[in-house]
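Below, a portion of the complex is reproduced, with chain positions unchanged.
Note that the chains take the letters A, B, C and D in the order they are written out, and that residue 1 is the start of every chain.
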Amino acid sequence: GTLVINTDASDPAPKAAWEAMAKGFMAANPDVTVKINTFDHEGFKTSIRNFLSANPPDIVTWYAGNRMAPFVNAGLFEDVSDVWTKENLGTQLKSAASSMTINGKQWGVPYTYYQWGIYYRKDIFAKNNIAVPKDWKELLAASARLKAAGVTPFAIGTKALWPTGGWFDYLNMRVNGYEFHMDLTAGKVPYTDRRVQEVFDRWDELTKPGYFLANHASYDWQDAVPAFVKGEAAMYLMGNFAVDPFKKGGLSEAQLGFMQFPKINNVPMAEDAPTDTIHIPAKAKNKADARRFLAYVASAKVQTEVNAILGQLPVNKDATRPSDTYLKDGFTMLSNAYALGQFYDRDAPAEMAKAGMEGFQRYMVKPESRKEVLERLEQVRQRVYK
Amino acid sequence: MFPTPIERCSPLTRGLYRAGLPLALIVWLLPILAVAMTSIRGAGDMAAGNYWGLPTEWQLLENYSAVFRDTPIARYIGNSLMVAIPTVIGAIALSCLAGFALGVYRFKANLAVFFLFVGGNFIPFQILMVPVRDLSLRLGLYDSIGALVLFHIAFQTGFCTFFMRNFIRDLPHELIEAARIEGASEWQIFWRVVLPLVRPALAALSVLIFTFIWNDYFWATVLIQGDHAMPVTGGLKSLNGQWVAQWHLVSAGSIIAALPPVAIFFLMQKQFIAGLTLGATKG
Amino acid sequence: MTAPPPRLSWWRRHQRQLAPWLFLMPALLMFGLYVIAPIFESIAISLYDWDGLGEAKYIGLANYIELAGDPDFRVALRNNLLWLALFLLSVPIGLGLALFLNQTVSGIRLVKSMFFFPFVISQVVIGLVFTWFYNPTIGLLPQLLALVGLPDVAVLSDERLVNYGVIAAALYPQIAYCMILYLTGLNGVRPDLIEAARLEGAKGWSMLWHVVLPQLRPATFIAMVVTIIGSLRSFDMVSIMTSGGPYGSSRVLAFYMYEQALSEYGYRMGYGTAIATVLFSIMLVYITFVLWRIYQQEKDLA
Amino acid sequence: MASIELSSVFKAYGDHAPVIRDVNLHIAQGEFCVFVGPSGCGKSTLLRMIAGLEDISGGELRIGGQRMNEVAPAQRGVAMVFQSYALFPHMSVYENMAFGLGLAKVDKAVIREKVTAAARVLQLEHLLERKPKALSGGQRQRVAIGRAIVREPGVFLFDEPLSNLDAALRVQTRFEIAKLHRDFGRASTVYVTHDQVEAMTLADRILLLNSGEAVAREGSVAQCGSPLELYHRPRNLFVAGFIGSPKMNFLRGRLVEAGPAQATVRLDGGAGELLRAAVDARRLQAGAPVTLGIRPEHARLGGDEQPIVRPMQWQERLGEATYFYLEAGGGAETFVARAPGQAHAGAGTRLAVSLPAEAIHLFDAQGLALPRTVEAADIRLPEAA
């Protein structure tokens, strides 16, 4: 039969990856015709709500973690635990298993993820005699030295809000650890908690001296790339997808380095690694082929191929490791990670995420507003998680 | 300055005026000129930070063909046309009928119905957002051109009816009576007498509604999700997300999106302004 | 011609009474379905807690109570008022431009039509252009400021400036609009009144104030109407230029309701429609006023 | 081709007082009837009721003997010429004239024949392809008439058809309408105008309508009769004042004596002159207040038959005639007398004006005319030798 797939793969690389997947699947299953509907990346986030109930496809792309919860709770996603059992995905996709599980059941299959971390300018570090910082103190020292040399330590563009989430995730996971972070995003801890205050104490050490790119609220993350490329800024906390624009901007591997976010407190190091997933809508027409497709995508071979095109990491542990320097580094880092976060806006419910990131942005622009920001976040938390 | 005609002013004032006019025009259009200029800039200029000066290389063809090649802008434009043209036809057809009814007949509810259309036309249409989205979903039209067309027809019918009614009511009533005496049925009066007479109004309205619809962004955002039905305004916005810092492409895209209404405006300027002000000044 | 009057069919006898309703039906159906009914539906939805997926839960006025304490809503409302106040500047500026352009020199027609451009072009395009204009690294504005030795500002990420920046961009087409209205209004200024006033010794300001402006009252009225409505409906510019940022300081009601109801992080249909209802009631006062005025006019004409 | 009968016709708009009250009128086949009256008295309303453009609130309308109250305009066999001509601007002259026949599904060839014939009569043949916009006022007027005649209606209705033409053209078109009526004489015509000359020259019969509270008192019809009947024998003060220009002079007085052929009246103002009037005032008692009327053209300056002497306030010399404006006295307005063009006088001169007994009209306190006892002295000019 026909297998209808709705994806948000509107960018060139994902688009190519999905075309490859479709082709491969059809080759393996000549009886199935795959039809891909590509949606605008941003528009997809709203349209999925509509087509899931009104006109469901057989497969949709989505995200792991809390982001998937509303659809699971509304009964719009199919329980695919059977696929997991049958294909033994519990072991193959182990790193993502927890983020795919709600109420003890699995609701989809992850097919790619990527690491977050600090990309830095090796050449500028070298010029200013800075070694790769290992802990918070060194990071502050490096920042101070860069600042003195007229280089902004951190590039960032917060217009789209979410880049602030990366900073909060990392600061919180390094200061309070993964469990606390998960409790917080699950609404179990007030934002006015002393431990959250400590996160902002650390953050203050960056914002107050002006270690972030000026006017960052005017920029999207890509707008800040030129500053990094031109050497006006020396570090950039980002997901691995940023490497492509860095390289396109003219940075060579000799100039561009990757490091793990440094240690702050003595807690196990967890990392952000957002995972992209596929699901079967509860009202899909062709669930049989859809299950076959899930199994197909879960396989190590397919994940290897797809991620080669995507320039990201396969979730399947048996997949071949990538050859790209930064991916390799990332893979190593994630393999040793204590745990993986999905990212603030996927771990926290949408409304909280929105308010949270807006608050972080406000704080980053006006550090003196920290108290109000946190009080406001606490208000929102109380409403959202009631 | 008005009402003294400039010919009656001193030669000095006259000279100043003549010189000031193009200057004022350039300042006024500066943003648009900058975009136009940037749309033909080469990447070199962009890299060199030459964003506002004269372009050093002319990459008219390169930039525009890049836009068409690398983005679905042609598709967006097609979508916009597929939304705008049926909307214009539909809204005008409905409003001609309604405007005729309100402009020609005296009946009790006349003014009430008229105010319904006028008032509906003034509401902040955002209030319709959620229900219209639901309605489109229920009709199975959500995220399709049909959804946009139907909504636009309905909403524009308010304005068009307001406009047509005023126009038709200003026609000499004797014409209708004469036709009645000559033996025309009500439909024949509409079709053979009134419709030919409102042709200028139709032209004016069509042009105006076309630009309104072409430039609509809100409803495109609310009712359309995918590229397959996205009109050019919404498309431009999402392209802007991909084209960060590629201002020459953003500019070329903007110019492409702006061109159809500007062209129509230039071709049918008289109708456009007539439409705008007839509808308006009667308010 | 002296044929006996034909027996009239029912249709013939009632044709004139029924005709208006038949002519009105299609428009009324569409308008009722898509505009009138949704207004009430919106008001109804605002009494529910509904995420658009599951069951809607009736919660009475809870959404409104929450609104009353919602600082974001207050900011949006305040911004809307700021929009309203500043947007009205387009009326006098449009008038000034119209007076400036209302001359008969060669080529003036072309100049006038070029001045209309911003109105014809989509707000999306204008929003993009102004975003670029304000861009702190490459924008023209910071460069100009630097030229005169002022510190550069990031208009769109400064909560004190962002509203002014967005409104300035929105004013651009609106001024053109008002200018068109006034130019047409000026065509209708009666030359005999101007001449009579000139004979009475009026010129310059006294002419403008006592003779020209009063005659432009219909144009002024409509310019105010469209400007006020435009300011309350403002969505495009905010969405394009800032998406309400930084941290929500440039939100307006129309955008906030969209965010709450339909955006990526939203899906609070009830809450969104509650905002819509508030906006609608603000506008209703105004619509009533406009309709009342039209009613007066109609009465005068009848 | 059809007579028109109005029986007790009423018209009220909405809940307002009736505009038209109790009109009874029979217009014979071929008759030319002119409606006149003050502005707003309901002339157009009455005409439009005949046309079927307004509902009839009460009473009956018959055309050619058939009740027409509920019949649609097109079925009444009437044609109407509007003040604004109401030509369809998007149709050529030919199409305008052929419109009604086309709707009636008349054969194309027949239409062409009829339109061409009408165009020939109206000298519009060379204009048939033009749009109304490209015609002069007079030509448009003729097209409107042409559109009316091609349908060969039984009744022609005209609503102030000449008021948009300039003076010279008005005169000429007036002749044409008169001529057409003679040529197409079998159709009845109803013609509304506010122009006295049109009314006097075109009408077989004039219907003068009341306005204001007189409508409630005595119905809409003030007087209906031939033009000269209204001129010479107005039924009341309103008619006397309305017909004739400059209007009739009125003087207050009291009846002194009333005989079968003559009455004597003493004027209130001036020297309290005694005047004889050729009027049968016997139904009034001596001493009853009366109003004496005389037209400016009948008051003879310098004559010595029953002269009254009044100071002149002002004169207007038109060349052709001189109008003297005299102080009337007795609370009346200025008294106007017409004299030949050569006459003039110094300001303030006391002039003698003779008011011949047979030119005087007399009205009672209610404004009703007393019957005049002289016939209008018609002089039939003889054939020259």
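One rule holds in what follows: a contact is a pair of C-beta atoms (placed from the backbone, for glycine too) under 8 Å apart; a residue touches a chain by one contact, two chains touch by 3 or more.
Computed from a predicted model, the values in this text were never measured in an experiment.
Trainee: For a test of your reading: one copy of every chain kind is shown, so what is the whole-complex stoichiometry in these labels?
Mentor: A x1, B x1, C x1, D x2
Quick note on the criterion: only the chains that are shown with their structure count from here on.
Trainee: Of every pair of chains, which is linked by the largest number of C-beta contacts?
Mentor: Max contact pairs: B-C.
Trainee: How many Å are there between the centre of chain B and the centre of chain C, using C-alpha atoms for each centre?
Mentor: Chain B and chain C have C-alpha centres separated by 14 Å.
Trainee: Would you mind pulling out the distance in Å between where the CA atoms of chain A average out and where those of chain D do?
Mentor: Once rounded, the distance between the two centres reads 95 Å.
Trainee: Rounded to the nearest whole Å, what is the centre-to-centre distance of chain C and chain D, using the mean of the C-alpha atoms as each centre?
Mentor: Distance between chain centres, rounded to whole Å: 57 Å.
Trainee: Which parts of chain C, given as residue numbers and ranges, touch two or more other chains?
Mentor: 262
Trainee: Identify all positions of chain D at which a residue touches two or more other chains, and write them in rising order.
Mentor: 72, 75, 151
Trainee: Give the list of chain B residues in touch with chain C in this complex.
Mentor: Contact set of chain B toward chain C: 1-7, 17-18, 21-22, 24-25, 28-29, 31-32, 34-35, 49, 51-52, 93-95, 97-98, 100-102, 104-105, 107, 110-111, 113, 115-120, 122-135, 150-151, 153-155, 157-158, 161, 185-187, 190, 211, 214-215, 217-218, 221-222, 232-234, 236-237, 240, 247, 250, 254, 257-258, 261-262, 265-266, 269, 272-273, 276-277, 280-281, 283.
Trainee: What does chain A use to touch chain C in their complex?
Mentor: Checking each residue of chain A against chain C gives 42, 45-46, 49, 52-53, 70-71, 73-74, 76, 158-161, 214-218, 223, 226-227, 345, 350-351, 353-354, 358-359, 361-362, 365-366, 376, 383.
Trainee: Which bits of chain D are touching chain B when the two form their complex?
Mentor: 48, 51-53, 72-75, 78-80, 82-84, 86, 88-90, 99-100, 103-104, 147, 151
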